[in-house]
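The complex appears here without one of its protein chains, the remainder shown in place.
Letters A, B and C name the chains as they come in the text, with residue numbers starting at 1 for each one.
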Amino acid sequence: MFDFSVVTTWIDEGLRGIMPASGAIAIECVLIGVLLLAVYAVFALVLILAERKVCAAFQCRLGPNRVGPWGSIQTVADMVKIITKEIISIRHVDSFLHNLAPFLVIIASLLAFSCIPFAKGLQILDFNVGILFMVAASSIGIVGILLAGWSSNNKFSLIGAMRSGAQMISYELSIGLSIMTIVVLSGTMQISELVESQNDLWFIFKGHIPACIAFVVYLIAGTAETNRGPFDLPEAESELTAGYHTEYSGMHFGFYYVAEFVNMFIVAAIATTVFLGGWMPLHIPGLDAFNQAMDYIPSLVWFLAKSVVMVFVIMWFKWTFPRLRIDQLIRLEWKYLLPLNLVNLIVMVLIVALGWHF
Amino acid sequence: MNSLVKYFSDFFSALKSLLTGMKTTLKVFFRKKTTELYPEKRGSLYVAEQFRGRLEMVHTEDNHHHCVACGICQMNCPNGTIQVESQTVTNAEGKSEKVLVAYRYDLGKCLFCELCVRTCPHHAIRFTNRFENAVFTREKLALVLNRPGSSLQPKPAKPAPADTNTNPAKPE
Amino acid sequence: MEIRKPKIKGLPYEEFNDNEYIETLRKNGVGVVMGNLDSIINWGRSNSLWPLTFATSCCGIEFMSVGAARYDFARFGFEVARASPRQADMIMVAGTIVNKMAPVLYRLYEQMADPKYVIAVGGCAISGGPFSKSYNVLQGVDKIIPVDVYIPGCPPRPEALLYGMMQLQRKVKVERFFGDVNKKEPKNCRLPEIRPEEKPVFASKYQDNE
Partner (left out) sequence: MSTIKSIIQEICPQAVFQETENAPVQVRLQAAELAKLLKPLREDAALQFDYLEDLVGMDFGEKLGVIYRLYSTVHNHRIIIECQAESRQEPELPTLSHIWAIANFYEREVFDFFGIHFIGHPDMRRLFLRSDHVGYPLRKDYDPASNPLKLDAECLPDDTSVYVDHDGKTQIEGHTLFEKDEYVVNIGPQHPATHGVLHFQVSLQGEIVKKVDVHCGYIHRGIEKMCESMTYPQTLAMTDRLDYLSAHQNRHALCACIEDAMGMEVPRRAQYIRVLMDELSRIQSHLLFYATFCMDLGALTPFFYGFRDREKILNIFEDTTGGRLIQNYNVIGGVARDLHPDFIKKTREFVEYLPGVLKEYHDVFTNNVIFRQRSKGIGLLSREQALSFGITGPTARASNLACDVRKHNPYSIYSEVLFKEVLYKNGDCLDRYMVRMDEIEQSLSIISQLLDKIPQGDYCAKTKPVIKLPEGRFFKSVETARGEFGVFIESRGEKYPYRLKFHPPCLPLVSVVDTLASGNKIADLITIGASLDYVVPDIDR
């Protein structure tokens, strides 16, 4: 299996050979930053297009198909448009916070994005509490949303932001706990180690019942955290026109729009990493020939394929279910998911203590 | 105990309903799509024969129309979409008669109620299927329906009165 | 450099209505570099016209039909209907605008970010249509906001709406981003006849809230 760290080490050594270490690091940082932004943008464009195509298919229609072959560059057109669109400055808003808020959202999702292990050795941030950092970073986004709602001086925005706050605080618990279940099983929080330790079997199989429950809970809570249907209360179109970003125009709105889709991918990527073995191919203990055959598929493909399936499932949720009401949303978390999660965590601890996992 | 049973039965029935929904949408996901490709497949587009796209004056091949400028359509029009401009001339037999000068029709105002066509005693006007009418300027919607140089069909060739209730419009 | 003829997939240039108007717009020549940049930006804009979800009456239902499965304006990239005027690119005035609604429509238009486009759908929006004799109906939205495309019909069938949207795409494609005013003060549109001297005066009650 190809290890991407070969490439990165080679670049690193090459740079260090021609300049002092500090210079090399500086150049690498810039390079990584640019690369990250580029990949982020590309992912956003692809995901938005994918969403529009997938939702069209669910709704017995075709979706974008006239811009470029099969509509493949539809979102590029959208990007060109939204970049050249006017950003309205609004009177009577807290303009500093109003302009800051979209950047907070983007930064949060960029930080989380940079933790994702795309392939073997292809990961930007990797340290001993990686998964904790990832969850923490991704929830900075809520600050952006709250600020947006508060600073817009719009009643709809404010209601949307408050809903978002309530929602985020609740579901953050479930996300943390369900990931904790797997951390108990694996004994590490470092993302690379999490993936490596699924070499023999993915965690969702290794931890059987409690892992499956944790997986489902994570998916639900993750969807809720990205503010996507059926949990899209903060921007509930039929209730709050556009929720917290009602007053945003041009690229500022574009940031929210993009962040929503990349966040969805991040949730799918975490689910993939933690439960479905990340970039690790499907290995079944005892079937060595099969395992070797699986290894021929590059790790990047494995990771993306799993993530795409997860993204599809999240989209499937959105395009099937009606929106929850705020009390249902809170009830679902506190009455069903949280108790379930706590019990599940204890079960997992017992299983690990007794060695009943695979 | 009962409440606990209810808690779980509620949970599972809820889960079942959600899964049924997901199954249904997934079925549709793989079904054939119903979209009609309008500009791409413009030729094979389904537009009903009776569809009222815009008003048109019937002209024969030698540029004759059937309008005698009686103004009944103008009288019947609920909102003044039609204006028949006519002048009185003396014809060959020495009788004075009305002659159509311009049949003005404001497409941007028409409500397609068909009262004009239904009441026209000479079947001089009809609705066609042509629906591609969008323009950039308001003035372009004010139409004159009689073609330049056209004149009234000479008497003998007056068409047999067709059924008032069938629309002679043909798809273009 | 003359601006290129706008091309629409599936419908040749000659078969469109009102090409004279496009020709007058095309005559404003631009430099080669700017012209190419313009055409990229216009390509983006014309293929990403997000409508405002705005409908007052019958035409609004046909507007919804255009969004639905059979006609599917998503094919053109129009399906991202925004409920907030700040994020919309065009407003389809679908339905009658009465005197009480006119200030609201005017305000919605002002709230939209440039570049913004207006399509008047149906007889009511174009001229008051069936209700042009009424005491309370605005005789055409072009009296208060500049209209880019008129789609006659009562209501126009969904294909006619799509056709009107393609007309708008053509118009967007021959606009100039550089060297021309990017702010939308359309010279070729009929200028609004009734426009207040200043911005709309809001009721004093809302002033301290805003």
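We adopt the following convention: contacts are C-beta pairs under 8 Å (C-beta built on N, C-alpha and C of every residue); 3 or more make two chains touch, one makes a residue touch a chain.
Everything numeric in this text was worked out from a predicted model, so none of it was measured.
**Student:** So which shown chains sit in contact with the chain we cannot see?
**Tutor:** Taken over the complete structure, the missing chain's partners among displayed chains are A, B, C.
**Student:** Taking the entire complex into account, which one of A:Gln74, A:Ser109 or A:Thr241 touches the absent chain?
**Tutor:** A:Thr241
**Student:** For chain B, which residues touch the unseen chain?
**Tutor:** Where chain B meets the chain not shown: residues 13-14, 17-18, 20-21, 23-25, 28, 34, 46-52, 76, 78, 111-115, 118-119, 127, 165-167.
**Student:** At which residues does chain A meet the chain that is not included here?
**Tutor:** The list for chain A reads 55, 58-61, 155-156, 159, 163, 229-230, 232-233, 236-241, 319-328.
**Student:** So that we can see where the missing chain sits, which residues of chain C does it touch?
**Tutor:** 52-58, 60-62, 64-65, 68-70, 83, 85, 95-96, 98-104, 106-108, 130-131, 133-138, 143-144, 154-155, 157, 194-196, 200-205
Methods note: only the chains that are shown with their structure count from here on.
**Student:** For the interfaces A-B and B-C, which has the higher count of C-beta pairs in contact?
**Tutor:** Greater number of contacting C-beta pairs: B-C.
**Student:** Chain with the smallest distance from its CA centroid to the overall CA centroid?
**Tutor:** Chain closest to the assembly's C-alpha mean: C.
**Student:** Please compute the C-alpha centroid of chain A, do the same for chain C, then give the distance between them in whole Å.
**Tutor:** That gives a centre separation of 37 Å.
**Student:** In whole angstrom, how far does the Cα centroid of chain B sit from the Cα centroid of chain C?
**Tutor:** Here chain B and chain C have centroids separated by 23 Å.
**Student:** Of all the residues in chain C, which ones touch at least 2 other chains?
**Tutor:** Chain C, residues with two or more chain partners: 9-10, 69-70, 72, 75.
**Student:** Would you mind listing the residues of chain B that make contact with two or more other chains?
**Tutor:** 33-35, 37
**Student:** For chain A, which residues count as touching chain B in their complex?
**Tutor:** For this pair, the touching residues of chain A are 56-62, 316-317, 319-321, 336.
**Student:** Inside the complex, what are the residues of chain B that reach chain C?
**Tutor:** Touching chain C from chain B are residues 33-40, 42, 45, 47, 51, 53-54, 78-80, 106-112, 131-138, 140-141.
**Student:** Within the complex, which stretch of chain A touches chain C?
**Tutor:** Touching chain C: residues 52, 56, 59-67, 71, 74, 76-82, 84-88, 91-92, 153, 237, 241-242, 245-250, 253 of chain A.
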